[in-house]
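Every protein chain but one is kept in place in this view of the complex.
Our next item is subunit A:
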Amino acid sequence: MNKLKVFIMLIAALALFLSGCSGFQTSNSSNEEAAVNEDGKTVVDFWTFWGSEIRRPIIEQIITDFNESQDEIEVKHTYLPFGDIWTKELAAIAAGDPPDVVINDINATALRGQNKQAMNLSQFLEKDDISKRFYPELWDATLYEGDSYGIPFNTDTRVLFYNKDAFKEVGLDPEKPPTTWAELEEYAKKLDKKAGQDYDRVGFYPLWGIGYDVWLLNANGQSYFDDQNNFEIDTPKNEEVLNWLKTWKDRYGEDVVNSYQAQIDSQQGHPFFNGDLAMIAQAPTFYTQIRDYAPDLNFGVVELPEYEEGNGNTSWGGGFVAEIPEGSKNAEAAWEFIKYLTDVEAQEYWAVKNFDNIANIEAAEAAAKSDEFTEDGTMVYEMAVENMEQTLLTPVPVIAPDFSSLINPNMDEFFLGSMTAKEALEKSQTDVENLIKKNQ
């Protein structure tokens, strides 16, 4: 009986050891043998969340082209749903068996570099410096302590779409969209069409399509965090901006705002498509919805209006990077593929087929001239490319990764009327400062 007990305890200890310790391993496995297929090619496991009917064939075409372009490497595509991909990647890194290339959010690239989840790419960049391919704003977002941890793939920006027919109807020049916030407000009032208590047409509402943060960015020309990671949100200007945003809500009323929001979320019944909404701030890809659901709409597109003349039309964007997870066994081959993926040919193909903004400048400019777009498509795409110059990203600072979830609830309270703008900003300022203190 005693022997049996010892046996069972040994098994138990082994199981505990196996299950417990796998978590401790920080991945030093790059010396391990690389995965090779039966033809002797190195297999690169590439994870994306592009599984839709539209995107999947396009990324797979790019992969096929790459595989055929050389005979050393074979890229294998693995699709994971958007909500799952990064938790799965994290688990795979912890288990020491990560994919070789993964598409990840650009704004948290530095954070993953700091946490040793993404590989430092400077060893490759020293040999081939491809940093000049991309918009500087995007490139900077991938840096942590001066080293890049991901190569920009695609991006976006925010622009203003407006209905030209509605402009004509109220006597506004359809070729002269609003350029300042004051004009935006004046035009919106002209474009409003009221029938009793209800609206037949709403001119504009600033928080459909984009958030309050984009308007703060637009007014300030910079994010809450400066280069030294000092955080500043509690300013008189921000208070003014918030109050300005609130005036719109007060003017249209809670019910109008909510019911329009519901229609916007449902996409097909989007009020901009049927003329019930005259202007909306959106990402340029919004055009593909207009193309599919309202092909006859006579619309124009322009950069976001500026806070006041001369303040600048700053806009906000995000995007995705291709990175090599820490512990990848095929980093060299992965790098070769990433170079291909972010080079002009693949980028232009992605841009044209998806109507998506890409990180590679040369490819973006070539795509804007593509004859695959319709006239409207070209107009929007050109605007988007042009707008990249004044588009800012807001990378997550490593000293306060979760800062927005501290600010957002205060802003909710402000827009719901249970806090003043000053109170919401003051509270956000202290909350985030406390977080930074805690993380230092």
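The criterion applied here is as follows: a contact is a pair of C-beta atoms (placed from the backbone, for glycine too) under 8 Å apart; a residue touches a chain by one contact, two chains touch by 3 or more; residues count from 1.
In this section, contacts and distances are computed from a predicted model.
S.K.: Going by UniProt, what is the name of the one chain that was not included in the view, given "OB-fold domain-containing protein", "Thiamine pyrophosphate TPP-binding domain-containing protein", "Cytochrome c-type biogenesis protein" or "Sugar ABC transporter permease"?
M.R.: "Sugar ABC transporter permease"
S.K.: Specify the residue from the set A:Phe66, A:Phe153, A:Tyr199 or A:Tyr260 that touches the hidden chain.
M.R.: A:Tyr260
S.K.: Check each of A:Leu90, A:Leu125 or A:Val344 against the chain that is not shown and name the one that touches it.
M.R.: Only one listed residue reaches the unshown chain, and that is A:Leu90.
S.K.: Based on the whole complex, identify which of A:Gln61, A:Asn115 or A:Ser370 touches the chain you can't see.
M.R.: In the full complex, the listed residue that touches the missing chain is A:Asn115.
S.K.: Which residues does subunit A use to touch the chain missing from this display?
M.R.: 1, 4, 8, 11-12, 15-16, 18-20, 23-24, 26-27, 86-87, 90, 93-94, 111, 114-117, 254-255, 258-263, 326, 401-402, 405, 408-409, 412-413, 416, 418, 438
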